[in-house]
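Here the complex is missing one protein chain, while the rest keep their positions.
On to chain A.
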Amino acid sequence: AAGHCPYRALLARRGGALRALCGSLRGLAAGPETHFGFQTVTEAERREKIYQVFESVAKKYDIMNDSMTLGIHRVWKDILVHKMNPSPGTLLLDVAGGTGDIAFRFINYVRSVRERQLQRKLRHHQNLSWQEIAASYQEDKSKSLGDSQVVVCDINKEMLKVGKQKAQHLGYSEGLSWVLGNAEELPFDDDKFDVYTIAFGIRNVTRIDLALQEAYRVLKPGGRFLCLEFSQVNNSLLSRLYDLYSFQVIPVLGEVIAGDWKSYQYLVESIRRFPPQEEFKAMIEDAGFFKVDYQNLNSGIVAIHSGFKL
């Protein structure tokens, strides 16, 4: 293979000038250049390709997540929701929430908090009259979630479809809604939500700065921004093992389990392209958030960034 490279490089250089010209012409038409994994594409092409990736992986998304992370992604998502610590009555917007993992965890969490609240209330009801106790039962039964709501927003129809089917299968219906929308241009009014989450989604957004601005816009004052995303590993030995695993094993898993090598090749490349912890923190601060902080999980394989709109 090495022997043939110089010839191809020659071809490439001759073709390169022409390509650059074509590229700039295309750029005028389709937008500035950006990346798709390790390739260079226009923004329009990137959006299209990413849409196709998720359309293709939607049905096997959950199985692949379990296989690739050996189930650890569930722990990461649990930690996110625990960090959120939502109380009943919270209005959550889960962006790029596709198959509903964060939304379902939110509902479970709020339900259990609500149950504990009700139990505590019951204990204090020992010296009330029977009528008063009966009245409070009626009131509480209708609010097992305590008015909490989660809106799952995703740009991809297939992912939403899978999410809705999962919700039906698992029995989630109350306090849950599904909206087709673009993180860069959310279909919601200003100052609407208490919490905004985006789990393993922001990496796939083409204009991250716009998505962060939108997050700021739709959050209420006092609202919280939480982002769970793959990040940079800070331990060099682990980093090498992680790279080996990512590039050698994950595309193979993609081919064997989902019949789709290329989407998973994109996935591991896109992780490398995403800004490291500090840089991302600065981007969040640029969008107007305060008290921006991050927490590394598993030495930085994953990080949770948090910020507040004040």
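Things worth noting here:
The working rule: contacts are C-beta pairs under 8 Å (C-beta built on N, C-alpha and C of every residue); 3 or more make two chains touch, one makes a residue touch a chain; residues count from 1.
As a working rule, contacts and distances are computed from a predicted model.
One subunit of the complex is not drawn; among "4-hydroxy-3-methoxy-5-polyprenylbenzoate decarboxylase", "GINS complex subunit 2", "TXD16 protein" or "Zinc finger HIT domain-containing protein 1", its UniProt record names it "4-hydroxy-3-methoxy-5-polyprenylbenzoate decarboxylase". Within the complete assembly, A:256 is the residue of A:135, A:241, A:256 or A:310 that touches the hidden chain. Mapped onto chain A, contacts with the missing chain fall at residues 1, 4-5, 7-9, 11-12, 15-16, 19, 39-40, 248-249, 251-253, 255-257, 259, 261-262.
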